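Just one protein chain is left out here, and the rest sit where they should.
Entry: chain A
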Amino acid sequence: MKAFLILLLFLKLTLCFSQTEISGMVTDRKGNPLQGANVYLENTYDGATTDEHGKFEFSTLSTGLQSIMVSFIAYESYKLESKVEEMNNLEIRLFEDVNSLDAVSLVAGSFSAGENSRVSVLKPLDVVTTAGVAGDFIGALQTLPGTQRVGEDGRLFVRGGTAEETQIFIDGLRVFQPYTASAANLPSRGRYSPFLFDGITFSTGAYSAEYGQALSSVLTLNTINEPVQDQTDISIMTVGGGIGHTKKWDSSSVSLNLTYINLKPYQELIPNNEGYNFQKPYESVAGETVYRRQFQNGLFKFYTAIEHTNFELFQPDENLKDTNLLDLGNTNLYSNASYHGHLGNGWQIMPGLSLSYSKNNIEIDETNIVDNEKAAHLKLKVSKKYNNRLKFYSGLEYLATDFKEDYTEDMVNIQSKFNNNIAAGFLESDINFGKKFALKPGLRFSYLQASESFILSPRLAMAWKVADHSQFSAAYGDFHQNGLPEYLKFRNDIAPEKASHYLLNYQFTRPGYTFRTEVYYKEYRDLIKFSNTEDFVYSDFSNSGEGYAKGIDLFYRDNKSIENLEYWFSYSYIDSKRDYRDFPEKATPNFVATHSASLVTKYWIEDLKSQLGFSYNYASGRPFEDPNTTGFLNEKTPDYHNLSFNIAYLISQQKILYFSVSNILGRDNIFGYQYSNTPGNDGTFSSRAIRQAADRFFFVGFFWTISTNKNTNQLDNL
């Protein structure tokens, strides 16, 4: 027994003394030494930090098969299993972590506003603190290059495309009615509150295969995953008010928002221009709610918004030499449920469903139009991450639209309807070749039930980092979109329209500065044409239209050169012509301005606790058709100028007083003309200019946030 004990002790001692030396060198892929890397044997304390030559050396008592680990900031961790005795003069090369901040990124065509300062062009707050925007996030996006400012419409027009060519997605699911209801020549706004989102990506072309049914652009919004605290938000504005409350539990939370807008008091104080007289000014009641629940391996979100809008407007009509009374009531319901689950081993699953119901009741004098649209988007997306250099995405989706219209005039009732169902799927992959080169090939396939067509749309994006701060990216894609409800309700089987995008982008970013420029060429094919504009029922429809858009966009943002001043400047040049609808020939459509520019400035004044902002927007004249002249669409409106100002004053951490005025100089911007349908006695067509509803718009708001950790008492009183 004693012998055994001695043997044991001896063994232990020898073990103690048989140390093995481990040594080697850590470099990057090019062989440059890396200093400060942590090299160690897994599950032991034995290890060392590399010196300035990338060399390391340590000893261990471990024997046999062991794992040596190397970890270093901005590089992928390295693991090698081998016999300890063989761990001599190791040469270890680390891969750069392609997720790290200075890696190349696929930016061609897209702008993002989010948390990550590296790729974001806009910051989350920019959306609400841009002068002239008054809380409409669509307005903030219109200061970016590639967009067209169409003052009488308000929606997003991108690179020679109509507003309908841009689709909006919330948490990956389609929004069917993204804008507030409005009348002709009265700008509409984005329907959703910018505060609900913490990530916005605006793509002006050649976007991912995940998105379809948009010829020009997609705007993707992500709702906040987890609110930070219990809080109540109160807003009191010259145009209405709102109240919101967020309640947070351990793994779930609910936010509720109610907004009431009524323009009556404002318009009594500051009347609109002639031609925009309301019998009953714009009034809307809106409610939004978000429920979120965190599971062990996933997150479920449920978003619902309901809104009712109504107004009565005396619309001038050049043909009547008088006004007609438009009475509009719109009810909109939108629900969106999504889940994001991690299945382990790099697999993720994202099922989702959005449902929309919209009803418009429009009365124009004796005519009554009732539109009903029900729509749904069902989607399943799956992704697999093999490693940081290879990711794979795929998905299936189904879009269903059911549209009905009742048109009643002089006791005659016409009903029209259509169903539009689309099944689609996509495959896409992210491939990174080190930190310098990235590739994203994708393919989208869709089946359109009405026209019985099967379509393939390839997409490809790539990026190449040429120097520390600069990179080139390029992208190509084919895009398809069904015709508008206005046409489909007469002819269900019209084939989809098509666009191809080719982009080349250069971007220079240094902390605090962003410069980017993009040239693009866009080709339109199969655009819908029709012959009879008086009555669509008797019209011929065909896909014989075509067109193009080409141009260059510039963007420069500087947050650094002058202390407390942030500004961005954007400029777009576009040349676009198309032959579509009832155009007699190829022409530049009336929503395209050859030159557009914006300058947005924000200046923080420490002593006043205030942010001052000026925005200046310019657009060259847009074409309009004057029947008194020969040719088609070859007259141009005067240039558009708008200088706006805003100030946000932080009364305290939780109270903000906000004031803004748009078009300070009161410029009388003319957006186009309405001509009479028939010439007068003198043989000329009379006309009426389409102007701004008001020269200036003033806005005062008080925003108050009450959170539990600051003002418990206030909360109890509510």
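Rule of thumb we're sticking to: contacts are C-beta pairs under 8 Å (C-beta built on N, C-alpha and C of every residue); 3 or more make two chains touch, one makes a residue touch a chain; residues count from 1.
Please note the rule applied: contacts and distances are computed from a predicted model.
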{"item": "Chain not displayed: protein name in its UniProt record (\"Cysteine desulfurase\", \"LemA family protein\", \"ABC transporter permease\" or \"Tetratricopeptide repeat protein\")", "value": "\"Tetratricopeptide repeat protein\""}
{"item": "Selected residue (touches chain absent from view) among A:Ser59, A:Ser82, A:Gln229 or A:Thr684", "value": "A:Gln229"}
{"item": "Touching the absent chain when the full complex is considered, from A:His53, A:Lys83, A:Lys609 or A:His641", "value": "A:Lys609"}
{"item": "Interface with the unshown chain - residue positions in chain A", "value": "1, 4-5, 8, 36, 38, 40, 42-47, 49, 69, 71, 73-74, 100-102, 115, 117-118, 120, 123-125, 198, 228-229, 231, 511, 559, 566, 609, 650, 652-653, 707-710"}
